[in-house]
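Removed: one protein chain of the complex. Kept in place: all other protein chains.
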Amino acid sequence: MELLDLSFFTSAIRMISPILLAALGGALCARVGIFNVGLEGLILAGAFSAIVGNYYSGSVLVAVLVGALGSVLVSLLFGLAAIRLKANPIVAGIAINFLVLGLTTFGLRAIFDVKGAFYDKNMEGLPKLDIPVIEGIPVVGKLLSGHSPLVYIAFLAGILLYIFFYRTVTGFRVLAVGKNEAAARSLGLKVTVLQYGAIVACGILCGLAGAQLSLGQVTMFTEGMTAGRGFIALVAMMLGQSHPIGIVGSSLLFGLMDALSIRLQGFSMPTQFTAMLPYIITIIAMFFLKDRGADSQLSGQQSSR
Amino acid sequence: GAEESAGKNESSTKEGKKKIALVLPEKIGVNPFFQQMDDGAKQAAEEFGVELKTIESTDHSAIEENLRVAVAEGYDLIITSSFEAEDALKKVAAENPDRQFAIIDTVVDLPNVQSVNFREHEAAYLLGAAAGLSTKTDKVGMVVAMDIPLMKKWTVPFEQGLKETNPDAEFLVNYVGSFSDPAKAKELALLQASKGADIVAGASAVGDLGVFEAAKEQGFFTLGQDVDRTEVDPEHIVLSQLKGTDAAAYETVKAFANGDFKTGIVEYGLKEKGVGLTYVTHESKTPLNSFVGQEAIDQVKALHEEIVSGKKEIKNPLSN
Amino acid sequence: MNLQRKLQQLLRSLVQPLTAVLIGLLTGAVAISIVGASVLETYKVMWDGAFGNFYFVTATLARATPIILIGLGLAIAFRAGVFNMGAEGQMVLGAVSAALAALYVPGSGIIKMLSALVAGFLAGGLWSLLAGWMETRFKVQLLISTLLLNYVAVLFAGYLVSSPFQDKSGSAALAQTHMIDQAAWLPKLFQGMSVHMGFVIAIVLAIILYIILRFTSAGYEVRMLGYNPFFAEYGGINKIKVLLFSMFFSGGIAGLAGTVEVLGSQYRYVEGSLTVPGYAWTGLMAALLANSNPLGTAVAAIMLAALQTGAMGMERNTEVPLEIASVIQGVLILFVTAKITMNWWKVKKKAGDIHGAA
Partner (left out) sequence: MTYRLEMKEMTKKYGEFLANDEVSIQLKKGEVLAIVGENGAGKTTLMRMLYGLEQPTSGEIKLNGKTVKFSGPLDAIENGIGMVHQHFMLFSDFSVTENIVIGHEPKRNGFFDRKEAAEKVKALSEQYKIHVNPLKKAGDCSIGEQQRIEILKVLYQGADIIILDEPTAVLTPIEVEELLKTIQFLAEQGKSIILITHKLPEVMKVSGQITVLRNGKVTGNVLKQNTDIEQLATLMVGRELQKLTDRNQLEGEPLLVIDNLNIGVKEAKPILDHLSLTVNRGEIVGIAGVSGNGQSELIQAISGLRKIDSGSIRLGETILNGKSVAYIRNAGLAHIPEDRYLWGAAKEASVEETGLMGYYRKKKFNQSSFIRLNGFRKLVRGWIERFEIKTTSLDEKSGNLSGGNLQKLIVARELGFETDFLIAAEPTRGVDIGAMEYIHEAIIAKRNNGDGILLVSSELTEILTLSDRIAVMYEGKIVDILDRNDATEERLSVLMAGGNENESSTKTTTTA
């Protein structure tokens, strides 16, 4: 079939992995009660630092680590403002987006002495992993094999995060903090530590998202290359109700719709309308959500101050 | 207006040097030709001893602001560029009839404005023709930044050239939806290649880097824009459509420095060598890729001759 | 004594933002020194670019105009306890509708101008109302739906001006409407300066909203709904009606932001001219910084606009790269709400927990 061939799905999987990673990071923050609209900035920071790491070390592994580190540093700055200084998290998140856009553009000039884009043909991108057995299977092989490691890590992160939340003690406590911070504090849970933990983890995930973008998808950094992916991640996070599996689902939905909208470009509809498709489908999907995310609290807690 | 209140250093001739402001409608970085323009203007300024200040605008409404302040600050010539600055320049130039302006890449019909007009549709036609002659699969793609009228200057004549030289060829177009998203541009290029295109042209600003990377990875061929991109990766980037924005800026500054600046329209088409195509109108440092082959180039050269001689006219898709 | 206490309170409340400004400036100083420019001189240039003389003050106010209006619109929604993230789409739809009304409504300039104002307000308002309706009727979370509707609105406006209503005269390279009749323009306040009647509209609206929220029963209903929707309902306030009205006016004023940009400064709708400068985000910040107080929102908006015009001045007059302004702005905003509006999100979250509807 012309519209939905195999490359449609492989492309969708590649395209959503940065979104998925960032959305999972955002979910961690949401789960400790911090709404993080700074995902866009965090991804961008990751993408930039990954390229810097790659350029100076020549090692992709180091590059990815530097990418994560760069994003973590920015994330900590966000945490400092939002947790320690009790700044409004939304304002702080928007500030992070502005700040990183400025810093990376400035960094392009200061470090690489270029404007707009840094590109070096000697720079190695992330390798494509061919998965031994699966590779051989006709359709599945092409679909699932041959992606960059971070693509697999993105989906793995979804599963790991699920296990973390619902199987481990620390994850359980993280959930508790988000559900009722006052109660968690009264139990003596280290709320602030957990919040910072989530912030750091979110930084790592967004850093990986950035690295996937600048070293996995392409091998370059361009100014503002996130192109709104952080906000899509935010939507995926909310649509998935901060549940790891829900987020994988909503990211996939969005990715497929985005890919579909590209396929529809060839047809006679104006591209503006095909481009609306993923957003409209997402809105429609919200009509079918059963639990619309509002955690009900015990009546007793409502009356507590 | 602005002069009285904002003017701080009206005395432009203090050091005897002429002062020129280059007000760019965007920040340098996304569209390469602004960088080129800046380079060209700077080079001329250095060579001919004028003072040049480049002012980048953060957004649409900053253009007018910057133009006004440039007037107020007493620049002798104010150069700006592109369609985005058209409205602003019309207002500011009309309000300041005693000041001289230039606009590169579009036409503003005022007595104190020099307009530099590029007929890039002519070059785009040649590029399409070359693609039509080179394709082996009869499928040629183009990854375009956005579905906006401006981009028709690339897509429409390209398709015309393609179809005229190769009536069987299929033309695939996809839009990135952004000028700065190489990752998506790359996916689109891969998509077009998977549909069988052996040539995917880039017309997506920064996104072109993604298209080039896709070509390198999948081994198809691609075409560049504005400057000679074949140097980046001669094996896959086989042709480049050229646009002499640097030359235009250079010439404008030079003319002004030498005192022979004229208002009115200056045309930069194939005839004037203001636009062009590698191997056809301009030499390239890299040897011609055999995928295109000299034979195709020769045929395109013939078309070029027809256009230059006026025998063939390529319609500007934006004019009606 | 009471006055003295209030004064003390005011001073104390100023410490935090001033600290933030200081941190922002210090960070900027580091960046400026890195590129080897003089810190003091650069800041002087920035200040001049924003407030250096009357002309630059008016330029700053012109830039502040759409930001104020967006901030005001959002402040209404926030007051009613809903997080409207859709200012961008509402503004863009308002702008394009205003431009089309000014172009195609027959009649004199005044009629065109008035119908453009009405159309811009209605378009923004109805678009926002759609999100409100989905929330009250189907419990589709407004926070997400407004965010998504932005994309749809911007794309739709883009379609309108690149196909059916595109200005095909001239170079026709931009997706934009025809230029509207000069008779329908909002007049400039001072000859040759960019600040226009829209600024007056914004300030008057800020004052009106302040009075409405503070002193009228409608304002009381909105505030109580935002504080505790159950309490509002119990007291006889029609929750849904107030929410829908708030959303309508919230979006309508955002639409007005786009409208005055079209009528007062660009004289047509140009695709991207309202989204690229990030007016919506800046307006959102202004409202949040001022804790949704209309007058405070106007002040915050002017400050944020000054940061931007100051940055433009810096760009024109120094070799310091433009990005530094964005770094300073980012750092400053990062710290400016520290502790002041700390409760906002938490309050919202609690409210959401009890009922989810608002």
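For clarity, chains are labelled A, B and C in written order, and residue numbers in each chain start from 1.
Throughout what follows, a contact is a pair of C-beta atoms (placed from the backbone, for glycine too) under 8 Å apart; a residue touches a chain by one contact, two chains touch by 3 or more.
Please read these numbers as outputs of a predicted model, since none were measured by experiment.
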Task: Visible chains in contact with the missing one - done: A, C
Open item on the list: So one chain is hidden, and I want to know which residue out of C:44, C:139 or C:223 touches that hidden chain in the complete assembly.
Closed with: C:223
Task: Among A:69, A:91 or A:176, the residue in touch with the chain that has been omitted - done: A:176
- [ ] Using the touch rule from the top, list residues of chain C that touch the missing partner.
- [x] 215-218, 220, 223-224, 227-228, 230-238, 347, 354
Open item on the list: Touching the absent chain: which residues on chain A qualify?
Closed with: 167-169, 171-173, 175-176, 179-180, 182-183, 185-189, 295-305
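Criterion: only the chains that are shown with their structure count from here on.
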- [ ] Please report how many Å separate the Cα centroid of chain A from that of chain C, as a whole number.
- [x] 28
Open item on the list: By the touch rule stated above, which residues of chain C touch at least two different other chains?
Closed with: 158, 162
- [ ] Mind pulling the residue numbers of chain B that touch at least two other chains?
- [x] 27, 147
Task: chain A-facing residues of chain C, complex - done: 31, 34-35, 134, 138-141, 143-145, 147-149, 151-152, 155-156, 158-159, 162-163, 281, 284-285, 288-289, 321, 323-327, 329-339, 341-342, 344-346, 349-350, 352-356
- [ ] Quick one: which bits of chain B touch chain A in the complex? Just the residue numbers, please.
- [x] 27-30, 32, 35, 147, 172-175, 177-178, 180-184, 186-188, 190-191, 194, 206, 209-210, 213, 232-233
Open item on the list: Considering only the defined contacts, which chain A positions touch chain B in the complex?
Closed with: 5, 7, 11, 14-15, 105, 108, 115-117, 119, 121, 213, 217-220, 222-225, 227-228, 262, 265-266, 270-272, 275
